[in-house]
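Input: one structure, supplied below.
A protein chain is absent from this complex, but the other protein chains hold their places.
Going by the order they are written in, the chains are A, B and C; count residues from 1 in each one.
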Amino acid sequence: MTQTDTATAKPARRLPPMTVIGPVVALIALIIIGAMLNPNFLGYANLTNVLSRSAFIGIIAVGMTFVITAGGLDLSVGSMAAFIAGLMILVMNAALPVLGVGLPIIFLGVATALVAGVIAGLINGLLITKVGIEAFIVTLGTMGIYRSLVTWMADGGTLSLDFGLRTFYRPVYYDGILGISWPIIVFALCVIVGEIFLSRGVFGRHVAATGANAEVAHYSSVNTTRVRLATYVLLGLLVGVATIMYVPRLGSASQTTGILWELEAIAAVIIGGTYLKGGFGRVWGTVIGVLILSLIENILNLTDYVSPYLNGAVQGVMIILAVILQRGAKTGK
Amino acid sequence: MTQTDTATAKPARRLPPMTVIGPVVALIALIIIGAMLNPNFLGYANLTNVLSRSAFIGIIAVGMTFVITAGGLDLSVGSMAAFIAGLMILVMNAALPVLGVGLPIIFLGVATALVAGVIAGLINGLLITKVGIEAFIVTLGTMGIYRSLVTWMADGGTLSLDFGLRTFYRPVYYDGILGISWPIIVFALCVIVGEIFLSRGVFGRHVAATGANAEVAHYSSVNTTRVRLATYVLLGLLVGVATIMYVPRLGSASQTTGILWELEAIAAVIIGGTYLKGGFGRVWGTVIGVLILSLIENILNLTDYVSPYLNGAVQGVMIILAVILQRGAKTGK
Amino acid sequence: QDTTVIGVSIPAATHGWAGGMNYHAQATVDRLEEVYPQLDFVLSTASNAAEQVNDIEDMMATRDIAALVVLPFESEPLTGPVQALSESGIWITVVDRGLSVEGIEDLYVAGDNPGFGRVAGEFFTGAMPDGGQIVVLRGIPTTIDNERLAGFEEAIEGSGIEILAAEHGNWNRDDSFTVMQDFLSRYPEIDAVWASDDDMAIGAMAAIDAAGRDDIQFVLGGAGMKEMIQRTMEGDEMVPANVTYPPAMIATAIEMTAVGVTSNAPVSGTFTIGSVLITPENAEQYYYPDSPF
Partner (left out) sequence: MTPILALDDVSKHFGPIEVLHGLSFALYPGEVHALIGENGAGKSTTMKILAGYQPASSGRITLDGAPVTFDTMRAAEEQGIVMIHQEFNLAELLTVEQNMFLGRELRRGPFLRRAEMQRQTRAQLARVECHADPRALVRELSNSDKQMLEIAKALSRDARVLIMDEPTAVLTNNETEILFQQVRALREQGTAVMFTSHKLDEVKAIADRVTIMRDGKVVFTGPAEGLSEQDMAEAMVGRELSDLYPVNPGTVPGEVVLRVQELDVPGHASDIGFELHRGEILGIAGLVGSGRTEAMEGLCGLRPATGAVEIEGESVTIRRPSDALDRGLCYLTEDRKTRGLLLDKSMRENVTLQALPRRAGVMIDRAGEERILDEAIRDFDIRGARGVRVGNLSGGNQQKLLLAKVMQSEPRILVTDEPTRGIDIGTKQQIYRFLRGLADQGTSVIVISSEMQELIGLCDRVLVMRLGRITGQLAGHDITERGIVRLAMGIAQDPDPQTDSKAGQGEATPASDILDSDRPT
């Protein structure tokens, strides 16, 4: 049975408005702080930077929202991203002599990333749903495995995309349309589609039902195994998408790629108001969570008030504060 | 209708035997593999090494068993250990001119560690139980905070215990009685006391009840808030104890101290058969989990068959296998 | 025939330089195992000091090593355990980071971290005689990083060069990209960047490129990654120089230890591998196209 960590007696109201307002207020507060500390904060360049680099974690966090809402968890996404990036680079470099620089090789890379993501998601999902091992353990295991594989593929060093190829592929991160860079566009698309499917789609409803009570969902003819599997596959796919955006940025992958992305993605999801125990999730909240996390880092880099050694402490405090703000209503009683 | 058909009444089995045998089998398999790969594996020196160094994670994992059984989680233990180690070193170094090398200063260090551990546990526990934030978020936050604080205390470098002091304190890790080193003795004590309290103590029963169904426990007059708080405090205390054993070993603390201990401790607890969702836990299982993890690492060091780059992959696979072995019964259905 | 076992304990490849060092260690071990049939090597990598102590204990307890080549993750915590080995008669070679007690090791192949910072600083004073404003990307918070920064600050003292800000890029391309982007937002005018490491320099240059800023005259990395040396060699103005801190020092150390163990050649002592400035003139000497780093 899912017993929430906090709630003993449940409030009669459905969702206290604070859970909606909370993250938004935290975000606005951060924006105001940022704007006060540095005039460039609200500039086009800075906002584009922050949004573009939030896109990787953001896209992954959208998938993570589905996984967590269905009652699961995935610790492997960071390593998975590193692994997929490494694989993509290896495949593209290997195909270069045959395909030459051009769109075909990009498509090959994209296809590699998507297929690898789906397979990786499938492996996690099957181990969790069919073999029946806790998501925490499975993905802790695969986290180690992918991290290790990328180190091994790179021989301990860095895998770099061929220079010519990189120049050709680069615009996928840096360019865009109407002044909005591609990562932001792709992120926005993922969010919109994700939000619609989670809140208004049959699949989203099934995801929430599975997370709320898998047995009830089963008795309601929901194929809970398939739903949970699908969330992991979706997450894998989105990790693939994130990687497609990531590789053109620096054109390299190493064993440090994507470190701690999993924790950041999970934190974003929870700050956004999704229940860690499953049963309720919202993609738009996750976006706010992602932005909060990115802005904290951005603001710390834009100012000198805090010793760089203490950045982590400030982030920790802010994460807790953001959630306190959101749970405000609950605390009140 | 009338009465129950006794014929179909289920036999009152408690746990499928596989969950008991599984971890033990995995452990024995590892020992056999180790012994086959290297004749020194079963030697006194190697066993002492493995057991002594397991003690840190082991002592922490005992506390983690309580936290998880009560339905909680703590991601901050690794950073907390680093922080406490740093604090202990600072305090002892500062007191050195006054107290000199001798038992009093050791006691001061020990007291510092225990008090700091209790306070750190209390902070986590209060934020989780009184403020009502998910354990995952609170401890993710404090994880960042402690890690950052230790970096800051060490000014980005390493905090080192005064050399004379270290020589005096060192035996706490390396010596022992009857050829059994102190960390092993302390670990064994923690395990025995923990196992007795969890399986036979009133507190342990309340912990399991809280994790199984906090609402029911609450309605049965169990003070679930206090129980959950107590598990975090206990864990903090045990992190303190682990640190007391850790500092004499390396005589220093830095921002890399205790990295990933939290995941290792949680993995050990789950491999040992405790339910991640709470409600059932066993300390002896956790010990087996800890030993399995340590032996995997030890065995990887004993042989050359695996590229060091792939160590992480082997560990990942082994963790998943160990749990599959245990859940064997579940898979069967 | 009896085999002699040499243990090699190094930090895991958690950043580019360490990756290069791992590569060299592995390659040297493979090569020497063929050259010396009577030698056996145990290579283990650790991701923190405690793990490294574990590795060393395991080598001692189960592999009967006759010599240990260790690149300490951190000096302080490794001193005790390595000292214990040394006292039991095992040959000790320490690489790069000295232990905190002198005289433990038989052979010390040293990198020079303060020197690394100083050489970089001297390049800055030379390149910017009128002073200027720079930003600094730091590595993972460690003693090494502190020493490098101290050396750098000492060298630029009084030269009119002002450090606007220094943040940790963790010897990581992504992190330094992020930090550099934010530095660019924060300071409209930056004259140069000390990235202190080639991985970080790559991240920083990507950020500068993307921002289209032309106020930055150059980015100085360090450690001699081949791509960066190549750019220096080709006269890239953004990468006018580099400072060596060769990851291959581990290879030197392993080779010398092998020689020391198998023969009576006098190899003990201290070999400091100083950091030198690579300029377009001498770059060719430091270019190893086959290395992964």
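In this section, a contact is a pair of C-beta atoms (placed from the backbone, for glycine too) under 8 Å apart; a residue touches a chain by one contact, two chains touch by 3 or more.
Small disclaimer: the values here were computed from a predicted structure and weren't measured.
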Practice prompt. Sort by label and list the shown chains the missing chain touches.
Written response: A, B
Discussion item. Going by the contact rule already stated, which one of B:Met88, B:Leu108, B:Leu159 or B:Ala212 would touch the omitted chain in the full complex?
Written reply: B:Ala212
Item to complete: Just the residue numbers, please: which parts of chain A touch the chain that's not shown?
Response: 1, 10, 12-14, 196, 200-203, 205-206, 208-209, 212-213, 215-223, 279-280
Worksheet, complete the sentence: Interface residues of chain B toward the undisplayed chain are 1-10, 12-14, 196-197, 200-203, 205-206, 208-209, 211-213, 216-217, 219-222, 275, 279-280, 333
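Definition applied: only the chains that are shown with their structure count from here on.
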Practice prompt. Average the CA atoms of each chain to get its centre, and name the chain whose centre is farthest from that of chain B.
Written response: C
Worksheet item: Just how far, in Å, is the C-alpha centre of chain C from the one of chain B?
Response: 34
Fill in: Centre-of-Cα separation between chain C and chain A, whole angstrom
33
Discussion item. As a quick test, compute the distance in whole Å between the mean CA positions of chain A and chain B.
Written reply: 29
Worksheet entry | chain B residues counted as touching two or more neighbouring chains | 151, 155-156, 307, 309, 311
Practice prompt. Could you check chain C for residues that touch two or more other chains and list them?
Written response: 12-13, 22, 26, 141
Practice prompt. In the complex, go through chain C and note every residue touching chain A.
Written response: 12-16, 18-20, 22-23, 26, 138, 141, 165-168, 170, 172-174, 177-179, 181-186, 188, 199, 202-203, 206, 210-211, 227, 292-293
Fill in: Residues on chain A engaged by chain B in the complex (per definition of touch)
1-6, 8-9, 75, 127, 131-134, 136-138, 140-145, 147-149, 151-152, 155-156, 263, 266-267, 270-271, 276, 307, 309-317, 319-320, 323-324, 327, 330-331
Practice prompt. Spell out the part of chain B that touches chain C in their complex, as residue ranges.
Written response: 38, 40-41, 43, 45-46, 49, 53, 56, 151, 154-158, 160, 163, 166, 170, 246, 249-252, 254-260, 297-298, 300-302, 304, 307-309, 311
